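All protein chains but one are shown at their positions in the complex.
Up next is chain A:
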Amino acid sequence: MDDRPVIVVGAGPAGTRAAQRLVRAGLRPIVLDENDRQGGQIYRRQPPGFTRPAARLYGTEAGKATALHRDFEAILPDIDYRPGTTAWGVSGDVLLASRGSAVSELSFSAVIIASGATDRIMPCPGWTIPGVFSLGGAQIALKAQACAIGARPVFMGTGPLLYLVAWQYLKAGVPPVAVLDTSSYADRLRGLRQMAARPRVLANGLRYLADLRRAGVMLRTAIRPERIEDDGGTVGGIAWRTARGTLQRAACDAVGVGYGLRSESQLADLLKCDFAFDSVSAQWAPVIDGFGRTSNRQVYLAGDGAVLRGADGAEAAGTLAACALLLDRDHPVATAEIAALQQRVAVMDRFRQGLGRAFPWPAHLAGALLDETIVCRCENITAGEIRHAAQALDAPDINRAKALVRPGMGRCQGRMCGLAAAEILAHARGVPAEQVGRIRTAAPVKPLPLDSRIVP
């Protein structure tokens, strides 16, 4: 009997439900949470002393958020909860996690990774000007600290988060100047049938749209970003082209940008899980079975870190991954429980495919980016330099391009720029994005203090 602990990485919806299910079976998992308080990004909690009510913080999802927080607090005596702790590396079969400069070597019998996702970025001229935020960042500012990114923000990109964040800003008394979406009405219609798998969510989305329109927010679809305008070191406006090519602009003092999400899959990579290209999200993802098992039998994945199914999908997938782990070590799990979870996940998956059609990743924009546009902001690498790697330097894949001209070489290790850089490289070489591969993960997943020391 392997008496090493089970580790759950992440304490958002997926990690919380996974830990809760393990506790119910009598296990005592270690739960690593990069944040100081449980909740993840979607149900992020305010710092101590902040007291906005849940209904205002989470809107229609307040019930789910408070249930998740309450359930986590209920299992606290039965888990080894480690907030503010980042899992950043793997040595042999030991997971390395840091809190500040203190590094723990954590051996495990199994690990459930519920590491979530970050915004997916498509660069455009001006996106590095102070005052430009990612959509998720704009949302966290509001949720955690009741700060708006500006008094007159514009939200640009595509995906459901675009409208949710715009609506949350509206409700918080900061009506956006405009919501600019690269996807078209035709795209929406293409995704509608599968999105109908979750009528309540779809209805919420339509309500956000209606509220925004009623409040006089400019809503535009099928746009092509032209540039975010610099007004003496801060955002002064935004310009875009309509589907017909007409140039339009709006004055604004902040921009939130996001084109869907990208999975935080680096730990799965360090743990040698197999990856495959997922055409729905147009990105590489770890390969999992219907339970969340990976090619490494000690590693299970759940939530947006594996498949981008959103918060509700993450809760189901978290419980499901825990059930798979329990089944794999001969704990009894009712067939009905598995069936119900898998059915829920299947609905989320259908919805996810609809979203993929309705709000497609605008890969074509990468090919059309001006050469001088910065793509990798850590290293100041432009689209033109990536094209130079593709052509004059003959880099066939993204890792070679990274070695030769440095996209993804900086502090974020390609977490922000990697997907766009790969798209630019693929376009310059005239091959599908899948063929240029993905940036190989190297430890540390997040920057590691050079005064780190191992603590028992």
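What we mean here is this: contacts are C-beta pairs under 8 Å (C-beta built on N, C-alpha and C of every residue); 3 or more make two chains touch, one makes a residue touch a chain; residues count from 1.
The working rule: contacts and distances are computed from a predicted model.
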UniProt protein name of the chain not shown, from "YCII-related domain-containing protein", "Carbohydrate ABC transporter permease", "FAD-dependent oxidoreductase" or "Peptidoglycan glycosyltransferase RodA": "FAD-dependent oxidoreductase"
Contacting the left-out chain in the complete assembly, out of A:V103, A:I238 or A:I386: A:V103
Selected residue (touches chain absent from view) among A:Q139, A:S183 or A:Q413: A:Q413
Residue among A:G10, A:G40 or A:G89 touching the omitted chain: A:G89
Interface residues of chain A (partner: the chain not displayed): 88-92, 96, 103, 105, 379, 393-394, 396, 400, 403-404, 409-411, 413, 442-444, 447-454
